[in-house]
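Every protein chain except one is present and positioned as in the full complex.
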Amino acid sequence: METVLEVTNLYKKFPYKTNFFGKTEKYLNAVNGVNFKLHKNEILGLVGESGCGKSTLGKTIVSLEKPSSGNSTINIDGEKIDLNNLDGKKFRKYKRYIRMLFQDPFTSLNPRLPVKDIIAEPLHVHYNYNKYQITEKVSEIMLKVGLDPNYMKRYPHSFSGGQRQRIAFARALIMYPKILVADEPVSALDVSIQAQIINLILQLKKEFQLSIIFISHDLSVVDLVSDRIAVMYFGEIVEIGDKKDIINNPKHPYTEALLSAVPIPNNNNELNNIKLTGELPSPLEKITGCVFSSRCAYSQEICKKKIPEFNNNIKKNHFYACHFDQNLKGINSYLEAND
Amino acid sequence: MSDLNQQTHFGLVFENFLKSIPGVTGMIMLSILIILSVFAEFFSPNNPYKNNYDHIYIPPSKIHFLDENNNFSFRPFVYKRIEEYDLETFETFYKEDFSQKKNIRFFERTWEYKLFNLIPSNLHLFTLEDSSEPFFLLGSDKLGRDVWSRACLSGRISLTLSMLAVLSSVFIGSFVGILSGFYGGLTDWIIQRIVEIFTALPALPLWIALAALIPPYMDSFDVFMIMIFIFTLLGWTLTAREIRGKVMSFAKTDFINSAKEIGASDLRIIFIHIYPNCMSHIIVVSTLTIPQMILSEAFLSFIGIGIQEPMTSWGFMMKNAQSIETLGSHLWILSPVFFIIFAVLGFNFVGDGIRDAVDPYTVR
Partner (left out) sequence: MLFFFIKRILTSIPVLIGISLIAFTIIQLPPGDYANTYKNEIMTLGGVSESDADIMAQKLRVKYGLDKPVFTQYLIWIKNIITEGNFGYSFSYQRDVSELILERLPRTLLIALLAHAITTVIGILLGIYVARYKYSIFDNLITVTSYLLTSVPRFSLALIIYFVLVFHFDVKEVSSLYSPQYALAPWSFDKLLNLLIHIAPVVLIAGLGGLARNIRVMRGNLLDVINSQYIQTARSKGLKESKVIIKHAVPNALHPIIMYQGMIFPYMIEGELEAAIVLSIPTMAPMFYTAILKHDIYVAGSFLFVYGIMLLVGNILADLCLAWLDPRIST
């Protein structure tokens, strides 16, 4: 499988406290050494709780933030490009291949611009098209995302949430990127609209031959849409693998806890989720041992001392970071409901 | 398909604005003032540019609709004035001669002037049928000139000066504020220190000091320009602070992030994304700063260090009221103050109206 994006040892720290002379004393560790690959034409679901660093990871991949160390490279026509090393013209030349979709459709569109200008923004920035070409291209893309091009002179406030997200899609796809990083694209929408947008994503992926990183905190949504799933906790990827493997055979205790917490409709049983107890470690300090050990139900002495390695002793594609190899079927109503 | 071009933000705001009573009232008030100022000569029965030594310090004419027999006439009129001396104080006072009525006529053609300094005309809204009789709506000043006419004329200078001063302050202030809010960090820190120093300066004393610097022999137009400069010097800080706050509040929102992600240059982001979103705020701040400028200019001209001859402003017209004897005998010298109040109220109303129209959170 061709690799379209590769993230190697990515760290991102934010200055948290500066002393009187301006030197930083404490850092907030948002992304703590992340490694993964994105394959061509796949949707990789990146799931984790709020604050685990997935948005920051997404932003670093699209160069909105510069990584503190490590890099992320994209594969364009056989060349490996690290966007963070480029600037100016070259940066713009390759930036068109990787695009980001933002979470909140209400704040991600400039309320003062008509939709046509919003969607055409990448065209204005990267190329010089004339008025007719722009209108043509905008119409074309609007049709593809399911919007009526006749409304392109309207303003964002006259569209519903779902339609606005489509506008955001149109903006992201108008230059036919190869990679899309979607940061919680459906979290701000009603459930019924979520289904529409998810279908749209699947359809667009086929049509544009996209490779997508789908960031979400909602495992049920990620399940619908992804080919592979990566589970993120506290700035690190703790498990990654094909969707079926992750859902049916989770190897990391955190994944198990996440799965057990998904509410099942029409379920007569009570929600029997694994309740995580214990304190979150501080994001300001360096972590000793496994990052999940303070809340893990199965943690042992070794967990606090030694950082677990990324194993894939079960299946070639299924990696997880735990010292133990367990059968975590435990309390897993999600699993049973979907069997 | 109808309704394809939906309302722009401006359209929405304007619609909202029309719903606000103070806003609309203010608009009307300002329009009246502007019309009076631009067409000052049209509204002046007397020539405000000519000194008339026969008619020094004449009190305002009394306009009647009812004559002494209580007959109502649609056409307002004035009685002929007789000058008399009070034998004790030697003060002149005026009595009305009820036997002689002088009618007020409308749309008459009398003294000549040039509309917009180009088109010659001699049409006036109202005049007295007998031009030898002094007819002053608000009395006359120490050179015999009609206070009403001069006040309308002064509007040109007072209003233009304040508006230009605010325009330039806001121009500089918004630019600095956007830079400060958008870039943050060191740029912001430095700019904030500079703003702090400027705001720590006491405004009025400083203006007095600066205005008093202007050599008395300087051309009045240059004085006008320097006054604008002086007001801008301290005025930009207010806008800078406000705009900085506004920019910081949305600099981290997603539409700015998405513009950055697309690769837009900073300049593009500032002009296409940030500026338009601040514009309403800028306009509100401007309309609410103009009144301060009007009041400050009035004071500086009043104490003699502002507008100079041959230009005239509302404050300048009241300069002679500085001596209590003059004021005591000729109270009408203060009439331009009504113009000032009218202007200030007008701008305040409009400013409030715009602010309410733009802010979605006010409950009407």
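Chains here go by letter, A and B, matching the order in which they are written, and residues are numbered from 1 within each.
Definition applied: contacts are C-beta pairs under 8 Å (C-beta built on N, C-alpha and C of every residue); 3 or more make two chains touch, one makes a residue touch a chain.
No experiment lies behind these values; they were computed from the predicted model shown.
Visitor: What shown chains does the left-out chain touch?
Guide: Counting the whole assembly, the omitted chain is in touch with B.
Visitor: Looking at B:I104, B:L210, B:V247 or B:I282, which residue reaches the missing chain?
Guide: Checking the options B:I104, B:L210, B:V247 or B:I282, the one contacting the hidden chain is B:L210.
Visitor: Would you indicate which residue among B:C152, B:M227, B:V284 or B:M318 is in contact with the undisplayed chain?
Guide: Touching the chain that is not displayed is residue B:M318.
Visitor: Which is it among B:I226, B:I270 or B:L345 that touches the chain not included here?
Guide: B:L345
Visitor: Please output the residues of subunit B touching the missing chain, sorted low to high.
Guide: Looking at subunit B, the ones touching the missing chain are residues 193, 196-197, 200-206, 208-210, 212-213, 215, 291, 295, 298-299, 302-303, 315, 318, 321-322, 324, 327-328, 331, 334, 337, 340-341, 344-345, 348, 363.
Going forward, only the chains that are shown with their structure count from here on.
Visitor: Mind checking the centre-to-centre distance between subunit A and subunit B? Centres are C-alpha means, answer in whole Å.
Guide: 57
Visitor: Which of the residues in subunit B come into contact with subunit A in the complex?
Guide: 1, 4-9, 253-255, 257-265, 268, 272-273, 276-277
Visitor: Flag every residue of subunit A that touches subunit B in the complex, lowest number first.
Guide: Against subunit B, the touching part of subunit A is residues 59, 62-64, 91-92, 95-96, 99-100, 102-104, 107-114, 121-122, 124-126, 150-151, 153-155, 158, 168, 171.
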